[in-house]
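Here the complex is missing a single protein chain, while all its other protein chains stay put.
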Amino acid sequence: MSAPASEHSDGRPAVRPVRLGLAGLGRIGRLHAEHLAGRTPAAELVRVVDVDEAVARDVSTRLGVEWSTSFGDLLDDVDIEGVVIATPTPLHAAMIEQAAAGGKHVFCEKPLAFDLDASHNAVEAARSAPVVLQVGFHRRFDPDWATAAARIHTGQLGDVYLFRTSLRDMAPPPISYVRDSGGLFVDVTIHDLDTARWLVGEIDEVSAFGAARSDPFFAKLGDVDNAIVALRFANGALGVIDETRAAGYGYECSTEVVGSRATVRIGDHRRHHDVWLTPGSASVDWVTDFTERFREAYLLELEEFAAAIREGRQPHVTGEDALSAFVLARACEQSFRERRTIALRREERVGRVIYEAVA
Amino acid sequence: MSAPASEHSDGRPAVRPVRLGLAGLGRIGRLHAEHLAGRTPAAELVRVVDVDEAVARDVSTRLGVEWSTSFGDLLDDVDIEGVVIATPTPLHAAMIEQAAAGGKHVFCEKPLAFDLDASHNAVEAARSAPVVLQVGFHRRFDPDWATAAARIHTGQLGDVYLFRTSLRDMAPPPISYVRDSGGLFVDVTIHDLDTARWLVGEIDEVSAFGAARSDPFFAKLGDVDNAIVALRFANGALGVIDETRAAGYGYECSTEVVGSRATVRIGDHRRHHDVWLTPGSASVDWVTDFTERFREAYLLELEEFAAAIREGRQPHVTGEDALSAFVLARACEQSFRERRTIALRREERVGRVIYEAVA
Amino acid sequence: MSAPASEHSDGRPAVRPVRLGLAGLGRIGRLHAEHLAGRTPAAELVRVVDVDEAVARDVSTRLGVEWSTSFGDLLDDVDIEGVVIATPTPLHAAMIEQAAAGGKHVFCEKPLAFDLDASHNAVEAARSAPVVLQVGFHRRFDPDWATAAARIHTGQLGDVYLFRTSLRDMAPPPISYVRDSGGLFVDVTIHDLDTARWLVGEIDEVSAFGAARSDPFFAKLGDVDNAIVALRFANGALGVIDETRAAGYGYECSTEVVGSRATVRIGDHRRHHDVWLTPGSASVDWVTDFTERFREAYLLELEEFAAAIREGRQPHVTGEDALSAFVLARACEQSFRERRTIALRREERVGRVIYEAVA
Partner (left out) sequence: MSAPASEHSDGRPAVRPVRLGLAGLGRIGRLHAEHLAGRTPAAELVRVVDVDEAVARDVSTRLGVEWSTSFGDLLDDVDIEGVVIATPTPLHAAMIEQAAAGGKHVFCEKPLAFDLDASHNAVEAARSAPVVLQVGFHRRFDPDWATAAARIHTGQLGDVYLFRTSLRDMAPPPISYVRDSGGLFVDVTIHDLDTARWLVGEIDEVSAFGAARSDPFFAKLGDVDNAIVALRFANGALGVIDETRAAGYGYECSTEVVGSRATVRIGDHRRHHDVWLTPGSASVDWVTDFTERFREAYLLELEEFAAAIREGRQPHVTGEDALSAFVLARACEQSFRERRTIALRREERVGRVIYEAVA
């Protein structure tokens, strides 16, 4: 009988969970906090921060972790190795820089900022610290997309000809959210642009088309709730993204990559495996929400963050990836406004791809 | 015991099958001939015509119908009520005009011509004769698309937000076919443009993107084998078409229309209903060919032609529809060449929609 | 220009459709008549017979074929090569014997009779005439089952371990039908027993369990509307059949064969390929009726009959098969009544398998 052994019977040392703090207890912040507190063996939640004390206390009580109303408390805690930033976007860049300065690794929700310079600076701060900087492109960790990516990257599809992806929310978010979202392309399309780069490769041209259909406030804000984006990849493949914020039937994120030898397709968002047979009809429940569809991906991205910290390496999706997707999303916005195709150029700087829209 | 009764026991008169001739015994012509000879109760094949006598004789023998090498023989046969034209496209328009002049109803494969004026003249000839003129947009008769159309047109989807369709051939046709095909947009996209108009409505703008990937001859011919087309409908909906001539896995024609209340999606091109389970895998056979996928639609379009003749009405898909889809297909071609969005205007002339690209 | 060529351009003689008569214009008889009149190129319907003159006249008018109220008229018609018998079961055996005596080939709906001796005599009459005798086990011609059978018979499954099949009607037939049906095992299970023999092989033991649940008249008639039958095959495999006459959701006929290396499964009875997405649900239409599910099989079994006649061979499913399935169905009935497993023995007589229940 004994306390936890500090090494395996063959002498390998034991590994302890990474200790993390979390700032921002909105919807996604609370989800991450719950995961870190009880469902991610590789990571452990030490403290949560929110400017609203009642919120911070409640989460603290429920999850059995410390709380605070100040981000500085996370940075001062020598026990904390990394921070998860789920605060509103305008706060991201400064918090990344503070964390980097304090030697804390950073997991940050996307986008890094609404401003290109701020995004660059945040990435640079993490890079020079150096600390791990991972962004919340959760789709990269979903087992379906990961399987597809492995098939594509090992050449099982042959030459890639077409990339196609659909992103649909069941109902638009409230106007308060939309107003501060950066617009559909920066808020939503950014995920699909990251997926496109990851699965197929770098992008040379984007052509975006949009429409405001579901609620009059979209038009008032100059935003759209439906969009089509055509892509031309550097390797010659074509791509297309379709999106709506108001697909009445539910949530969907489907992707297909067509190759010369094989094609991979991700869809089928049933909630359970039950088929329900009623007179003349067979039906399955369909997911209504991204947290439901990507529950496992949200866990796995946090495990990846912990693993990157523990192994002293960059995560599978980096600040540079966030920057690339952000530039591409803004090029979509520009294409839509100016009703023309926007070309992009890339520069390899210190081993990193830096995108820029061609004027 | 008696010969076939010429009227029902309640005195309604019996209806006899429509008698048809068929010209052009290439792949699709032979398919139509076989259907008319034995699988379409409403129509009966009297005579087949092909310039190659051996081909005409063989089909004649196999199907037990008369044969000829001259289209004039069909027109001269007073017993024949209508003709099915499956000859090469350059012959279509003149044959339609001859048939119309001879008072024969016409079913013609698409497109009516590669030339806009010739197309107009053919439609006008049928119109003024008047004879029935139906074009071979078989998809309109497939039970899956017909069911979807009924749901859309009765308002079950609510407002339509997005239209999405994929068209994929397993392998490119030979260069000899491609050279005379009119190019991808006129040869292939035309079907999807007709589907878009039928399901969602008239189209205001097209933006086409193409790539030549599978075989070097596409580039040599200035043609493409992969394409994306973004559509803006007059009712505000967005649409997207993706196409490839070289989807290694098989044939596919999938369509989806997303509405505010419901969405309809057509896909799942399994050949049988068998699931084949082998270690770690469940698979179904996938169709490899459009005749396999649309076998029933090819029968039903001929039954519609017979019904339109017998009932003295226009068919569900007309010469004007062919003209509209042709103008749209050429606008896609122009959009691709000029790298810009092409706007379209429509004029209502004598109750018909006439499309025109805005210069 | 010429009349139908009587030979191919290479001199092969032309083949003309087999000329058939049909007796019995109930539901299935009318279906066969419609198929023969316009959808089976290999066969042609000459005359229909029904004791009800109005019914015979109406079908005659609609299909453009001769009519009569007497079966003798079919037999006297020298132009007719074979007859399709879709009259009530008690008439089958005598009509088969008459047809055989008249040298007419016979397609007969199952069962051949409710009486074992009568069944034997009918089969013997066809055999000694000799004429083709095919029974209406349509499932053998469905492309799904035919594909499965090919996989099993070519050894792709390895050793067969389990056979499983479900047969479900949406609602029970009227009491008038059930009263004269011969009971569930003889009326319905007989199809599944034929499928079991065809796919897996001969059967050594049956154990049947039944229940009357949906309507009180089943219990009053001493019949059941739900059943389970366990099978032990001669090759060591186990099998199970489940059946209900009142599966509220629709019609279903699903089969699965589990082997050591692979498994084949037939199911998925969607009516169209459309998926209909409404809030939180994805649904497909489900077939409600066996004629809908087996439309193609009903065509193909008639084409097989015509081919067997034309090629002078036995069809793929014979009178002996009908006899075997009938003995097995009666053994199920006995097993259910006596609450015990019934063993069967087989005798090979003149190359044919003859089943018999062990006392």
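Going by the order they are written in, the chains are A, B and C; count residues from 1 in each one.
In the analysis below, contacts are C-beta pairs under 8 Å (C-beta built on N, C-alpha and C of every residue); 3 or more make two chains touch, one makes a residue touch a chain.
Just so it is clear, the structure is predicted and the values come from calculations on it, not from any experiment.
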Study note, to complete from the structure: Sole touch to the unshown chain from C:166, C:314 or C:334: residue C:166
Point to revise | Residue of A:261, A:313 or A:345 in touch with the missing chain, whole complex considered | key: A:261
Exercise for review: For the chain that got dropped from the picture, name the residues of chain C it touches.
Suggested key: 158-159, 161-162, 164, 166, 168, 207, 209-211, 213-214, 226-228, 230, 232, 236-240, 242, 244, 246-249, 258-263, 339-341
Exercise for review: For chain B, enumerate the residues touching the unshown chain of the complex.
Suggested key: 170, 248-250, 270-271, 277-286, 288
Exercise for review: Provide the residue numbers of chain A that touch the chain removed from this figure.
Suggested key: 1-9, 12, 14, 16-17, 34, 37-42, 47, 53-54, 57-58, 60-70, 73, 143-144, 147-148, 151, 261-269, 272-278, 285
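The working rule: only the chains that are shown with their structure count from here on.
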Point to revise | Angle of the C-alpha superposing rotation, chain A to chain B, to the nearest 5 degrees | key: 180
Study note, to complete from the structure: Rounded to the nearest Å, the gap separating the Cα centres of chain A and chain C is 57
Study note, to complete from the structure: Residue numbers in chain C touching two or more further chains are 277-278, 285
